[in-house]
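Here the complex is missing one protein chain, while the rest keep their positions.
Lettered A, B and C in written order, each chain numbered from 1.
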Amino acid sequence: MSRNFASDNNAGVHPDIMQAIIQANEGHVVGYGDDPYTEQAIAAFRNLFDGDIDVYFVYGGTAANVLGLQTMLGSHQAIVCTDSAHIEVDECGAPENFTGSKLVTVPNRDGKIEIEQIDPLMEAAGFPHHVQPKVISISQPTEMGTVYTVDEIQALAYFAHQNNMLLHMDGARVSNAAEALNVDFKTFTEHAGVDVMSFGGTKNGMMFGEAVIFFDTGLGGDFKYIRKQGMQLHSKMRFISAQFSAFLDNDLWLHNARQANGMARYLAEQINDMPQLELTRAVETNGLFVTLPPHIIDPLKAEYFFYMWDAAQNEGRWMTAFDTTEEDIDRFCAAIRRLV
Amino acid sequence: MSRNFASDNNAGVHPDIMQAIIQANEGHVVGYGDDPYTEQAIAAFRNLFDGDIDVYFVYGGTAANVLGLQTMLGSHQAIVCTDSAHIEVDECGAPENFTGSKLVTVPNRDGKIEIEQIDPLMEAAGFPHHVQPKVISISQPTEMGTVYTVDEIQALAYFAHQNNMLLHMDGARVSNAAEALNVDFKTFTEHAGVDVMSFGGTKNGMMFGEAVIFFDTGLGGDFKYIRKQGMQLHSKMRFISAQFSAFLDNDLWLHNARQANGMARYLAEQINDMPQLELTRAVETNGLFVTLPPHIIDPLKAEYFFYMWDAAQNEGRWMTAFDTTEEDIDRFCAAIRRLV
Amino acid sequence: MSRNFASDNNAGVHPDIMQAIIQANEGHVVGYGDDPYTEQAIAAFRNLFDGDIDVYFVYGGTAANVLGLQTMLGSHQAIVCTDSAHIEVDECGAPENFTGSKLVTVPNRDGKIEIEQIDPLMEAAGFPHHVQPKVISISQPTEMGTVYTVDEIQALAYFAHQNNMLLHMDGARVSNAAEALNVDFKTFTEHAGVDVMSFGGTKNGMMFGEAVIFFDTGLGGDFKYIRKQGMQLHSKMRFISAQFSAFLDNDLWLHNARQANGMARYLAEQINDMPQLELTRAVETNGLFVTLPPHIIDPLKAEYFFYMWDAAQNEGRWMTAFDTTEEDIDRFCAAIRRLV
Partner (left out) sequence: MSRNFASDNNAGVHPDIMQAIIQANEGHVVGYGDDPYTEQAIAAFRNLFDGDIDVYFVYGGTAANVLGLQTMLGSHQAIVCTDSAHIEVDECGAPENFTGSKLVTVPNRDGKIEIEQIDPLMEAAGFPHHVQPKVISISQPTEMGTVYTVDEIQALAYFAHQNNMLLHMDGARVSNAAEALNVDFKTFTEHAGVDVMSFGGTKNGMMFGEAVIFFDTGLGGDFKYIRKQGMQLHSKMRFISAQFSAFLDNDLWLHNARQANGMARYLAEQINDMPQLELTRAVETNGLFVTLPPHIIDPLKAEYFFYMWDAAQNEGRWMTAFDTTEEDIDRFCAAIRRLV
């Protein structure tokens, strides 16, 4: 099957990751993470950050978010996020269901949340009828493909901590953000004041597996139980761990993100040359939002499956992946031009 | 690393499964299960049973149990199981946490539950202070390695349905039970009256992935939402599906189970020749429960990691896997004899 | 202490209700609702409606809403309501916590929800990443004191049922709505298509106790267990039941609501004569929303405690109660005039 632009999770597994999986399939090791592959992967993460962090692997991205959040608040407290956040829109209510708490949303601004939107929510403090804001959750990059600057994250973390709150980052595509910012991970996470983050692998070339990272290690202490209760403790853990080791080794994460982001820019250039199509948002990572002539939507979807972002506005979303090539994009653009 | 006897999930992945994973890694396919690999795997399951069933794949065994149970009862209802059930002992409270309901346990009899133990619980019916029994959950094989006969399952299903209850089966090792019973799957599940089951793959040679099967398809209707809310919808679903296709193809499941069960019998024979060791339970599948001379426990664990089942009784649990060989067992027994 | 205007729950208990409580305090009766007082109160409710309804008493209004909703949906489904709904704003996340589901909100229009706002939410149907809308919950009267017309409720019910959803009504102040509409209860509830409602007593002269009414009796079947699990089964139930009997007897509910609504109209007339104050919403029941000169807010609150509705706009909320008198209002208005 050819490569499409519906989502970066329509891609398969990077060959280096697959190789690591095959190599991990040797003999018996103790289950549930007490194995040398996991030890090595955790060490690689500690090397990526300042060392004194807690790292846990889970199966998927929704779980990484939900279980991380579970450690950060009680059920009478609230998670503040945008109305476009993955935790609000795309997790079928898992955050509320598992944490027992409430999401309080504000309208997104290019996918981001701003302090002036959060500040009025602080009025709930101390009033027992209202859930108590405890966590600010941001996506980096956002669901719109935009990227918070280091300064923006620092400001949000400062505001959170000043108000006795914590900062959570959904980093399902955090490699793409790091590539776009051109800084290392810790600059815009650990050093910027993030307390807990989801660190994604699956959307950037892994088969399965995401990491939950606790920069505030006081929060991670009981996570091994929460992970099990959250149905996310893999028995054959080595097959997640080996992937992450390969992912961090030789900057494979960066190599993959660079390809995906670069191809998004390349596709954006082509679209800018098509007067009937219009990019509705800046292309900062690997997602593109494009308004299309209505008559081409169905025939194009028949050739290249993708999702409409705002059907009423004829706006579709396209994503590039670690394995997208210039040739893929040229062929896709040729199809568009033919249909237009 | 050499093969040990701590658990069948200490084993790796069967080469045929690995080959299927590699072959599935071609190009892009739509995520979340709308792909040809998943279509094929579901067809293979439908072929295994009477066709009119709902099949869903999840990441792990705890989730298969918990999410399946979630469809079977409301929070004010109860799950009846033995005190040794995996859902009671080994899932860190996930069943109560996710379903919001209560587990009501009875003492196991060789791992099994008997109708005469459940019958008195029916007195709770209609009394609003008491949770209302709604599901009987059995493990096949049990946590003690014993196997319910077809008649036993039929009787439990009949009792359940007569009392407006449902029958759930935790089949994390169901292949081992089928091999031991020497009947096909549907004889002791679908045809015996089971309503919902977890069908395991990971403990019998897969990398990750379990199936939830609804024989009562009225229960499975909303499972796609429950799976997502339960944080178990894999985006790159093809990598679970391709494994299950290989697992069911050419009876790989049976080949693997036969090896594991056969090696357990072979190990049991060796132990029977060692007067200082004693098997505490009949060996019906791939688990052995053995009382050991106290002085050999620690040195043996140092060579071959395993878990104590009942430390106070010096009883350990050993498990064979799909890849256990006679040579592995001979070497293991030599170590035991040396230490004794 | 004098009567204030902070909320109708700052009032005490109507003398007829107190008398009923005192009379119920005779000898022993069976607990938990199997008593003649409860039988009589349920009969009174059945008489008020078309008879074939389920009625259950709980302690408080938040519980009436939350436990009623719990019977109407699964955790993967959603409750649609306005951003001003009591269940969204004022119940500290109890609906999400107890039902495990999600609230999906739309901006209120004078406290109301409109079908054109709900219609786009139907796009989530069938998409497993999104919670599935199942219940529309309205407040009658709304938190803004406005009242849905019979036609509006009928239209919402029709839309809900056409879309496989249910209609829930938070009737914490439903007596005030009935008085304002000048129709009997069943016209704008049972006959209009409401499926489940909270029927309030406490805000209209009772000491404690609310009713959950199931017009769709299929939904009420297991409520006795849900009520107990929801920690709302009163052991000495007769003391709620006797209140409700008195509340429905001789139309005490109407007498009380008429007084509260009438006094709100009387207060509104006074305010209309004060050029420095402005009513921001139509006064349809017993709540008034008023913008105040900033300098009088604190001194007035010192004399008459009340809540600001929108502090940024200097908008306060005043409520009249069943025991508010013209003299109370004259004295209150004199205080305002003095401060202005």
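One rule holds for everything that comes next: contacts are C-beta pairs under 8 Å (C-beta built on N, C-alpha and C of every residue); 3 or more make two chains touch, one makes a residue touch a chain.
Predicted model only: the values in this text are computed from it and were never measured.
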Full-complex contact with the absent chain, from B:S101, B:S139 or B:Q229: B:S101
Looking at the full complex, which residue from C:A63, C:V104 or C:L121 touches the chain that isn't shown here? C:A63
One chain isn't shown here. Among A:G51, A:G74, A:P120 or A:P299, which residue touches it? A:G74
Sort through C:R46, C:K228, C:H255 or C:R337 and give me the one touching the missing partner chain. C:K228
List the chain C residues touching the unshown chain? 1-4, 6-7, 9-13, 18, 21-22, 24-31, 59-63, 66-67, 91-94, 97-98, 202-203, 207-208, 225, 228-236, 238-239, 305, 321
Mind pulling the chain B residues that touch the left-out chain? 75-76, 78, 89-93, 96-97, 100-103, 123, 128-131, 311
Take the complete complex as the reference. Which residues in chain A touch the chain that isn't displayed? 32, 74-77, 100, 128-129, 131-132, 222, 224-229, 233
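Note that in this section only the chains that are shown with their structure count from here on.
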Looking at every pair of chains, which has the largest contact count? A-B
Turning chain B onto chain C by a C-alpha fit takes a rotation, in degrees to the nearest 5, of 180
Chain B-chain C separation of Cα centroids, rounded to whole Å: 49
I'd like the Å distance between the centres of chain A and chain B, where a centre is the mean of that chain's Cα atoms. 33
Do you know which chain A residues sit against two or more other chains? 91-93, 97
